[in-house]
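Structure record follows, encoded as structure tokens.
Shown here: the complex without one of its protein chains, the others still in place.
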Amino acid sequence: MSEGLIRAAHDVLIVGGGGAGLRAAIAIAETNPQLDVAVVSKVYPMRSHTVSAEGGAAGVIADDDTLDEHCYDTISGSDWLGDQDAIEAFVREAPRELLQLEHWGCPWSRQPDGHIAVRAFGGMKKKRTWFAADKTGFHMLHSLFQTTLKYDEVTRYDEVFVTKLLVDDGRVHGVVAVGLFSGKIQAVTAKSVILCTGGCGKVFPFTTNANINTGDGMSLAYRAGAPLKDMEFVQYHPTGLPFTGILITEATRAEGGWLLNKDGYRYLQDYDLGKPTPSPELRSMELGPRDRLSQAFVHEVEKGRTSDSPWGPIVHLDLRHLGAKLIDTKLPFVRELCLKYERIDPVHELIPVRPVVHYMMGGVHTDIDGATPLEGLYAAGETACVSINGANRLGSNSLPELLVFGARAGRAAAEYASVAGPAPAAIEAQAADEVRRLERDLLGKEPGAESTSTIRDEMQTTMEDAAGIYRTGPAMAKGIDALRELQGRIGSVGIADSSRSFNTELLAALELANMLDIGECILQSGLQREESRGAHQRTDFPDRDDQRFLMHQLVHRNSDGTPRVEPLPVTITRWPPGERVYGR
Amino acid sequence: MADSIRLEVTRYRPETDSEPQFQEYDVPLRKEWTILDGLNHVKDEVDTTLSFRWSCRMGICGSCGMNVDGEPKLTCATFLSDYAPGPVRVEPLGNFPVVRDLVVDLYDFMEKLPRVKPWIIRDDDVTVVDGEYLQTPEELDAYKQFSMCINCMLCYAACPVYALDPDFIGPAAIALAERYDLDSRDQGARERLDVLIEHDGVWGCTFVGECSAVCPKDVDPAGAIQRYKLKAAQESVKAVLLPRGAR
Partner (left out) sequence: MTEVRVYHRPVSVWWWTKKRSYFVFVMRELSSIFIAWFVVYLLVLIAAVGRSEAAYQDFLDWAGTPWVVVLNVVASLFLVLHVVTWFNLTPQAMVVRLRGERAPAAMVIASQYVGLAVVSAFVYWLVTR
């Protein structure tokens, strides 16, 4: 049984090969080339969801811009839940990271004189968003991936799915994983592990996220005993295409696009976001923060001022006044997506849009260097919650976050691995247990009455009802009960697929189990936060309550599998809590 | 429009099957549904054992390439209604070994990619403290098209040279090499040339042009390869005519 059980041993193991994971790998290869680092990903790295990010990456570079202003925009954007020391470090390192990526070949869009061009973005007072046309994430990911190919120190395990973290005596020692190609289940030991597995949008039915975003890393950490943080904060991006949920980037609004209700009225002016002007004003109207824009949509629906579509209420994004030349230069991908998936041309027609689940502000709790409380375990990117995004993330802060904290977590994990001891013998038995569990409880089980897709659909519907843009205590409590019931039912799911090679049925079942855990954490945290702040809005507690809730909420896993929520103070340095003001 | 459309889907289990077979599934014919939506319907409602790759569903990750009625396509960007009344044949992406159902073995491409050194190669040591390498919009335009490759490998599936000779380094790899050669910040053209001037490099290409025809991102790898050939030929001539020092 133990023959071939441990496939390999590495110094640092990175789970997830997207922007954060690859940046961490490069950081380790550069600063600690004597260490042996591996990246394990359930997809080939260029398929990671970083690839679909469109709008841009913020970094202070303009002459009239300052680090403090980027800090303030991020802090107020976070509704004062962001940790200000982390934000200060982030804002300081972002420009350097983006420049480093430029040196690695990223095709940033330029000014006529050859310098980096920056554009406006939601919630930012100055223009500081670097961009590569409207495919910023694609270009960043491919630049990073191609750069990693330079380093022989980086080993890759492509299409390998991690099912469990190996933990002994409060320290992480590696992972158990299924190789999708052959179906072989093996362990890989490491002195330190970095989780960079992205977000968990697929917990919801309507999301910009890809099929792969199932909160795997968050769930791995949660089950291993590392707490998650701020899970109740789910970002609804204001402009997704109906039916598919495909993202229409905020850059459309940064370039001057308008949001119109069914009367052709720029409705955001009714929601304390400023007055409409022909060209965009920073931090005003369509360039307000995402949570406020999505909330405005809900009010428009209540007032009956939204249009109807076969997929529910919609509003329209108007780009017609921007002209074909600007759209083809700055927003070509948006045009392609609208033509293909809506059969409309944004140069001449209105784009139907509605708010769509997009990003998790919450995630694995880490410190400013990506370290979790569990020794040897680190996290970075959307998987982690440092927190720089607090209760609401500003657009274009997430891509630099991958780079800044990917690099920090990489360096920290490398430092730990340089001095850490080897894995204890007990780890092998743990790995063997996990292999047995997978063989017996999943692969060996005949399909019964329950199907993965049915449970998944019910989970998604539950989450949409309980954790929408506006929430209530009773709805969240009901949702928690529903998810508990689904947790029970998932135990009877079997696998009809008898082939071990590329068994995506097994993969879907494992991902669903991850998502149910995450869903419970989201709702439990939401239920206990009795206030409205940022993206967590409650009609039964409509105001922000700094007295009781100017704090993070950690979620630990109880031994019976239920979530336990605890407070954690927010780090305030130079910006005392204030009012979030946009448009005035 | 009819209610449903028939998909003829390749099934293959390496443990038990000697060769792939087709299995038929009827899926709802909805005007917004892509081939991928049809396959997901099969997996969710009809046959949970069907395996295929997909992720972004918006034509940017490159996962979902398959042969649809013999043509390499991104199934997330190909609509069922374009094949009505059907049946539609959905097979694994052409010219790659079949691992399982619609999943192919991409090891060959992943091994070829690093060979062309697809990263910025520079002699000097400009640090980030010195700021960005200046690059005008015109300089960016010179290579922009070739930087759009999503590594979906439809071009390899369409290339008859690759079909007959899997050693051929292939369209996407060469296009990526050209992307870096044309990037004003790069100084590695010589190193890449040494790789691509081999017989399974650019000279394997006979300019069929199918790669560019199927490319969903208009990268035009065929154009990249022919331009590379011109460059390689010029270098060969120079190597013969000029003394070592002048090259």
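Chains: A and B, in written order; residue numbering restarts at 1 for each.
Quick note on the criterion: a contact is a pair of C-beta atoms (placed from the backbone, for glycine too) under 8 Å apart; a residue touches a chain by one contact, two chains touch by 3 or more.
Only a predicted model underlies this, so the values are computations on that prediction, with no experimental measurement involved.
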item	value
Among the chains presented, those that the missing one touches	A, B
Full-complex contact with the absent chain, from A:T31, A:Q111, A:S182 or A:S309	A:S182
Chain not shown: contacting residue from B:P28, B:P114, B:G131 or B:G209	B:G209
Chain B, residues in touch with the chain not shown (by the definition above)	12, 14-15, 17, 19-20, 70, 94, 97-99, 105, 107, 138, 160, 163-164, 206-210, 212-213, 220, 222-223, 226-227, 230
Positions on chain A where the hidden chain makes contact	181-182, 184, 501
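Everything below uses one rule, namely that only the chains that are shown with their structure count from here on.
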item	value
Centre-of-Cα separation between chain B and chain A, whole angstrom	28
Complex contacts: residues of chain A adjacent to chain B	43-44, 46-49, 51-52, 96, 99-100, 102-105, 107-110, 112-116, 135, 138-139, 142, 146-147, 149-150, 158, 181, 210-212, 243-244, 246-247, 333, 337, 340-341, 447, 451-453, 496-505
Parts of chain B lying in touch with chain A, wherever the complex brings them together	13-16, 32, 43-45, 48-49, 51-63, 77, 99-101, 103, 105-106, 110, 113-114, 118-120, 126, 128, 131-137, 139-140, 143-144, 147-151, 176, 180, 183, 185-186
